[in-house]
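Mind looking over this structure? Questions follow.
Missing here is one protein chain; the remaining ones are kept as they sit in the complex.
Now for chain A:
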Amino acid sequence: MSEEAQNKVDVLERALKRERAARKLAEMQLENYTRELLEQEVLNDETRMEVENQQTQLSFLTGLLAETWSKPTLNKIVENYLERTCAFLSKPDNLFIELDNQCNYGQFQYYTQSSTESEINEHLQLLKSFLAQLDREKLYDLLQQEQETQLIDTNEISNETQDFYQFCVMVPLYTLALEDKKTVGVAVLLYQDQQDINITKLQTLESSRSMLSIAIERKRAEEELQQQLINLEETNKVLEQTQLQLVGQEKLASLGFLAAGVAHEINNPVGFVLSNLDTMADYIKDIKSALQPLADEPSSTSLPQLSKNYEEYELPFLFEDSDEILKSSVEGLERVKAIVADLSTFSRMENDELEPIDVTKVINKSLNMVSNEFKYKHHIETDLLESATILGIESKLQQVFINLFVNAKQAMAEGGTLYVRCYRERTKIMVRVKDEGKGIPHENIKEIFTPFFTTKAPGEGTGLGLSISYSILQQHNAKVEVLSEPNKGTEFVISFFEFF
């Protein structure tokens, strides 16, 4: 081979070597690219999965958050939580347990998810038997030790060996301390296989816990408040009822008082009229016997006997006494008639129309009604106007005066005088009712018109008397003033507008 030819071959060989090397490089470059591409793809997949994961976690959190706040009760919040958690974690059967420090169940809920009804029933059965075998003391202790979500072997909190649920995740949801009672609420997620436990998702669950706790505590407070409101309403209702009853009792009491007074007033005259009639019956018998000779023989012969009998039977005395008896009987019956007339005023109690009435007459009538009470140790002194017309309701005003008079008497347990004065002061009719009783302590004066205020022993008075009187006087546009000095007495000063 010529040198030139040899040269050409060498050049070609070198060119070929370079080409081969370049191709090798290109192939390596291609491999690198392919690998990079694959890696990129894997990375892409991972990123996509990561994004998807984050999305499901986010939607779990936001969904849970939104729904938690919208649930009306604690039970519904928990129910929603179990349902969401089960869907989010895909596998576990969920339990919610509330325990107090005595390890008693406050409440519990189950949750399981499956497409077939038979499987759901089977799992519910498993959940129930797990709950039955639960070592509550152990669970409570564990919750006291650790406040965060924890993963444990199911056998740790069970009295019997668990062969279905192997692992459990405990998510403490809330702790409530009420006085000496402490309550904890915990979600227990039960797994058959450790493979099913997704730590990332559990972390998400853990991060939802604080928000859930807040929501639950809020709801608890709300429910508590609601309960308090219901209690308050009930108390109020009871109070209203008692008040109604008491007003009724007060009416009954004044009616009872009236009835007792009336009975006494009527019984007295009726009693002596009856005994009078008894005496009269005896007298008639005597008179009959004295006059018997007139029936037995002709009058010509009976006269001496009649004369004798006239003396013997004391007929002059009988006739004289009969007059007396009849007179007092009529008086007694007339008194009964008057009392009945007074009573008829009371039967018109509910008539609310104001009409011209005579205060003097009302005071007198009221004094009549209570006079029996003042008979023994008490006196009544009156200084009244001839007549004093105001606009009012006789029956109601009478109730006021009776109330004031009876109070006055009760204030003077050892006896004393009741002064009732009525006089004019410009356009006003003034009535003063004064006693010599023990008086009202200074601090009580402004309370005496308050309903239910009483210094009397329980059962003696309802404390409504003066307040009813007060409201009646207001109805009459009357003003009341109370002057009282301890151990000297009390004076009620009432001013009415005179009606012309």
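Operating definition for what follows: contacts are C-beta pairs under 8 Å (C-beta built on N, C-alpha and C of every residue); 3 or more make two chains touch, one makes a residue touch a chain; residues count from 1.
The rule we apply is simple: contacts and distances are computed from a predicted model.
Visitor: Look at the options "Indolepyruvate oxidoreductase subunit beta", "Carbon-monoxide dehydrogenase small chain", "Amino acid ABC transporter permease" or "4-vinyl reductase 4VR domain-containing protein" and return the one that UniProt uses as the protein name of the missing chain.
Guide: "4-vinyl reductase 4VR domain-containing protein"
Visitor: Taking the full complex into account, find the residue in A:29, A:90 or A:147 that is in contact with the omitted chain.
Guide: Here the residue in touch with the unshown chain is A:29.
Visitor: In the whole complex, not just what's shown, which of A:21, A:87 or A:413 touches the removed chain?
Guide: Of these options, the touching residue for the absent chain is A:21.
Visitor: Take the complete complex as the reference. Which residues in chain A touch the chain that isn't displayed?
Guide: Output for chain A: 7-8, 11-12, 14-15, 18, 21-22, 25-26, 29.
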